[in-house]
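For this depiction, one protein chain was excluded, whereas all remaining protein chains were kept in their positions.
By written order: A and B. Residues from 1 in each chain.
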Amino acid sequence: MQPVKCGVINNMASGADTKTVKEDINNRMTGKREFKVVGTRPLRPDGTDKVTGRARFGADANLPGQLVGKVLRSPHPHAIIKSIDITDALKLAGVKAVITSADFNKNAKDQNVLANIMARGKVLYEGHAVAAVAAINIKIAMAALKLIKIDYQILPHVTDVDKAMLEDAPILHDDMFTGGLDKIPNKPSNIAYRHEFGHGDIDAGFNAADIIIERNFKTAATHQGYIEPHSCLASSSEDGQAEIWVCTQGHFMVRNLCASLLDMDISKLRVIASEIGGGFGGKTTVFIEPVALALSRKCAKPVKITMTREEVFKASGPTSSMSAVVKIGATKDGRITAGFAKMNFQGGAFKGAPADFGAMSAFACYALENVKTIAFDVVTNRPKGAAYRAPGAPMATYGVESVVDELAIKLNIDPIEFRLKNAVCAGDQSSYGPKFSDIGLVETLNAAKAHDHYNAPLGKNQGRGIACGFWFNFGGATCTTLNVNADGTVTVAVGTPDIGGSRASICQMTAEEFGIPYENIRAIIADTSSLGYNDTTEGSRVTFSSGMAAIMAARKAINEMCKRAAKFWDIHVDAVKWEDGFAKPSGANAGDFTPLSMAEIAAKANYTGGPIAGHHEYNADGAGVSFGTHIVDTMVDQETGKVDILRYTVIQDAGKAIHPSYVEGQFQGGAAQGIGWALNEEYIYGEDGKLQNASFLDYRIPVASDLPMIDTVIVEVPNSGHPYGVRGVGETGIVPPLAEVANSVSAAAGVRLTKLPMSPPVILKAIDGLKND
Amino acid sequence: MRYEAPVTVNELANLLSSNDGIVKILAGGTDILVQMRSGAIEPDLLVDIKGIDAMNIITKNKDGYQIGASVSCAALNENVELKQDYAGVCEGAGLIGSAQVQGRATMVGNLCNASPAADSVPCLVAVGATVTVVGNDGATRQTAVENIPQSPGLTSLGKHEFISSINLPKKPINTGDAYLRFIPRSEMDIAVVGCAVCITLDDEGVCTDAKLFLGAVAEKIIIVKDAVKAMVGTMLDDEVVDNLEKSASKACSPINDKRGTIEFRTKVAGVLAKRAAIIAYKRAMNKMKQ
Partner (left out) sequence: MTVVQVATKINGDEVEFICDSSETMLDVLRDRLHLTGSKEGCSSGDCGACSITLDGRLVCSCLMLGVEAEGHEIGTIEGVADGAKLHIIQQKILDHAALQCGICTPGIIVAAKALLDKNPNPNESEIRFWLAGNLCRCTGYDKIIRAIMDAAREMRGD
């Protein structure tokens, strides 16, 4: 076996008994903590409501007297709005309000959000909102939209990222001058920003290489594809106070943005997060919420807006498409000497494509002396992009991991061995700057190597691909409170919408900390008036941040309960300890008292000082980064280019899996989305700048019969930034599949594929091209 | 919009002939409800034919099968005898949409939607199916299935006409039919290319009659005449199958669109022709052995 860089992996590599190793690492890192609730698989608290249809999602709430809101959208990809005439629409019986951009606060802080939710002077993409109506029913609302007269002056448009960067491209924003350059340019451009990361001397690195591979890559824009369309119900009263019920990943974000866009006091707006039917980053901003609120304010009636599926595709935020060149050099024995990537990220009509994250994550898996990444944030006449699970990383990683695969093949080195030779370990400097601390990439690679999937035989026309992936993870502003009820049960209120089962994991951590059963805890998502500000559910932050806040809040409540017991026993609080849900005298000297349960302390609370609660508010630091390695087997029909996914394995570092089933669920869900991205999902634009496939019929997300079971291995290298070792797990899983499926399909097809999606026509063309060569 | 649910064919005919606005027939509704929702069609009168008993049943008689216009594809595939006799027709119909869509969608609806990509139509044509068309005053006429679609979205039916049933001829002995389509996923897509083959053999296993139709490669479904010529008189050996592939590709005149390219459709039409012919031949052989 090749010598390996990081000491710890010898443990893993020698035997396939990953469980023992896991425990070993765990004990070392967390001081031999044995968990009672953490690591088990209890039923989720919101589960029964969700299997019975009782759970209330965005579109499931109604109010008396509620109106239907509908948005009028631009049919043109790029045009000046010369005039809007709403007179006839207002006259239609049953119409209660009509709004345009004039009804929003033109001085709002976030000008891009302001111009995206309702076009100001110019429409920038097909589907851009230009006006909205509220009426007593949908028929009248639709009829009213037809009565709004808009005079457009059509402008030339551009939807392709490389074309948008050309000198003579139609310019979207006259006031956009490329940022990140040494000198401020004197001409406006569609390039919003140039990002650069790296270190060392790549020229020297390439000179030292025995082999250099350079390839161009393209990926299509994809949509998060949540099954629940955006929906909200806004109710503003005559005195200016308002409420919004909405499916969102961040109700505090909705509150702050809406207050700003409508020039309201934040205290006057209360936002309640409904159950959310998927988000994956797509529900981290506002679209219809300020529109519904503006309509409601105009007529003082509740207004509900629900997007159609077509509107979701055309007017919510997909992710970027990307065009890139990746160049990597290596020595004969498989050491990478230099890595370079230049990537153009198409982010839709406003700046904010995840070019920076792409540039930072592209080479994050490798310890490189010489590395440089450049990424451009480019605007086009497409809907403004929104976050999508590990924004920027899947596409950037696709290019790098494809070239890494090719290098390994050319050098005749096993692709896992090649990666092990170059993999980052604790202490290595990352390609984007900081030094890594406790990380688990090598552990995932070794687990992949030992997995029977990696060693299983392949049949004819079949190929195996592997790839690694990385995501930063995030902590962020978090505020959590918990109350000990009179019977000793606990209610935890968090401010982070639960998109994948986080209430269960928060209950588990709280139960663990108190030393009481899981069933005694109930977690809720509190509204914006009940808690301090919480950042949005994004960056795989909730189980980490809200979970840690719940642990801290529990510790405060435990301190308080120890005080109460001390008071009751009339001893000093230092003589009281907390153990397994009981306050106990800390030793023989403390006195001979019968331990008090939480229920007993809670029952006496009113006589010992009042209600018992705990809260914690902070900026959560220490979100450990997460790495994963995936393995996939595919089969390619050589005559049609059709791909079948035969077998799939996800191996990822979770730090500590609080609820292993939901950790596995995140791994599997990320993999499935990545497979869709690799094979069939794409935004298809015509020459006319219009989206041609705004439906689930032609925007082809994987269906049940497209996929095999998705095997998972949870690696646990604890994150020292969390009391239980938790790392975010939500996003890393979507990072490897693009490259790994491409590597597998390339092997099966016998030709390297460098463009996504690898739809059957693309693959067949590549195979036939090979035959004709 | 007015909704009516007549219970007899005459009532239905009267409703159609006495209304001059936009009149649409509702059977499975899997196309028309989507079109109504998107605003593409706004009927003045919608006539639901599922209340007419004759429309809901499959009958077998000396001439073959009569399949009522509102028989769902799911019901079609639950008819064991029909499925044995017309495997290809049933598999074509069975490919339309999901289990949910199967519970509602009908072959007549698929036919009247007049899409060249309709999954149930090529095999109906290949096996020589006809439709019964009811006109003014309940007068009926029979016409071949291929005479109905004219161009995408347009049929040859007169303003007051409707189809009451699809009729499958009594199946000749030693005959097998098959339908294959290409879609990018495993389910839920519209055919990028479709191919139906019907083959009849003599007692030695030599092909005496053959039909090969392609869907989604032209404005209407097309017959590949060269392929038919190639198959008759042979036992579908490798050379015949290779020629079949070439002639099927040659017969195509597809378009580039979001679902496939000209190049891809042309190539895959040949591949499907080859594969469907082999399946149909095997089925015919199995019939012979029975």
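Throughout what follows, a contact is a pair of C-beta atoms (placed from the backbone, for glycine too) under 8 Å apart; a residue touches a chain by one contact, two chains touch by 3 or more.
All values reported here derive from a predicted model rather than from experimental measurement.
Chemist: Which chains here touch the chain that is missing from view?
Modeler: A, B
Chemist: Considering the whole complex, which of A:35, A:57, A:533 or A:593 touches the chain not shown?
Modeler: Selected residue, touching the omitted chain: A:57.
Chemist: Return the single residue from A:69, A:127 or A:225 that touches the missing chain.
Modeler: A:225
Chemist: If the hidden chain were put back, which residues of chain B would touch it?
Modeler: 1-3, 5, 26, 28-30, 33-34, 36-37, 46, 48, 50, 72, 74, 97-101, 103-104, 186-188
Chemist: On chain A, what residues meet the omitted chain?
Modeler: For chain A, the residues touching the absent chain are 41, 43-44, 46-48, 50-57, 59-60, 62, 139, 224-229, 275-280, 306, 308-309, 499-501, 659, 661-662, 664-665, 668-669, 671-673, 695-697, 701-705, 707, 709-710.
Following the convention adopted for this analysis, only the chains that are shown with their structure count from here on.
Chemist: What is the distance, in whole Å, between the centres of chain A and chain B, each centre taken as the mean of its C-alpha atoms?
Modeler: Each chain's C-alpha centroid was found; their separation is 44 Å.
Chemist: Can you name the residues of chain B that touch chain A in the complex?
Modeler: 38-39, 182, 184-190, 192, 258-261, 263-264, 267-268, 271
Chemist: Enumerate the contact residues on chain A facing chain B in the complex.
Modeler: 142, 310, 639-642, 679-680, 684, 692-693, 697-698, 700, 702-703, 705-706, 759-761, 764-765, 768
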